[in-house]
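Excluded from the complex is one protein chain; the other protein chains are retained at their positions.
And then chain A:
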Amino acid sequence: MIEVNDLHKSFGDAHILKGITTTFDKGKTNLVIGQSGSGKTVFLKCLLGLFNYESGSISYDGKIFSKLSEDDKRNLRAEIGMVFQGSALFDSMTIAENVMFPLRMFTKQSKSEMHDRVDFVLKRVNLEGAHHKMPSEASGGMQKRVAIARAIVNNPKYLFCDEPNSGLDPKTAIVIDNLIQEITDEYQITTVINSHDMNSVMEIGEKIVFLKDGLKAWEGSNKTIFRTDNKSVTDFVYSSNLFKKVRKMYLEENE
């Protein structure tokens, strides 16, 4: 479980995060949603330790990140998997080498053990036979799946995804969403996903945190988001006529 308490972050005079308090549960897909510029990416980068924050605290299963020694921080980071928005695969390595990278860096496994593990995770993300391709030869959806494989290869306790569906067609986006949810459930990972994809919100949002102007404006799940009367949330989530109709039908059916 990840607990965030009164998190503040500024860049110069711009106060980006204005005291966010929330928790992200183990074995659940936790979504952070909000408009562009609401502070989602800054929040995620603070969680990952890529940005220092002015005040507040972030704790990973009771361990407060800012109070850890450098070695403990490094050990904690080895338990984190991250899927970046642009996949962030290493250009100079093949797909298999990309996936193997965390194993080479953090484990003492033999080559054959590492190859077996890479085969297993690539199969898990439906990428058998793509071992020797370079990232530039893979489609956007494949690159995202490689990024997920690299993120989970070392059995992380925490998985972070920054807009994993951006730039993908709707069908591939659903495949990626389902894959993340299955992996979260299967390995009981604490997963935090930054998204503004409404399909993801409805499909896999077991917990949803809505940010607006650097503040937590609402918290709930894909079940409760239909019933909320929080205007900021309804304006954002049901901004399209299609989603307005979906919400209306849901509420009529469940009354």
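Criterion: a residue touches a chain if its C-beta (ideal position, glycine included) is under 8 Å from a C-beta of that chain, and two chains touch if they have at least 3 such contacts; residues count from 1.
Basically, contacts and distances are computed from a predicted model.
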Protein that the absent chain corresponds to, by UniProt name, given "Response regulator", "FtsK/SpoIIIE family protein", "ABC transporter permease" or "Cytochrome c550": "ABC transporter permease"
Given A:8, A:26 or A:73, the one touching the chain that is not displayed: A:73
Listed residues A:20, A:82, A:138 or A:173, member touching the removed chain: A:82
Contact set of chain A toward the excluded chain (per top definition): 48-50, 70, 73-78, 80, 82, 84-86, 88-92, 102, 104-106, 160
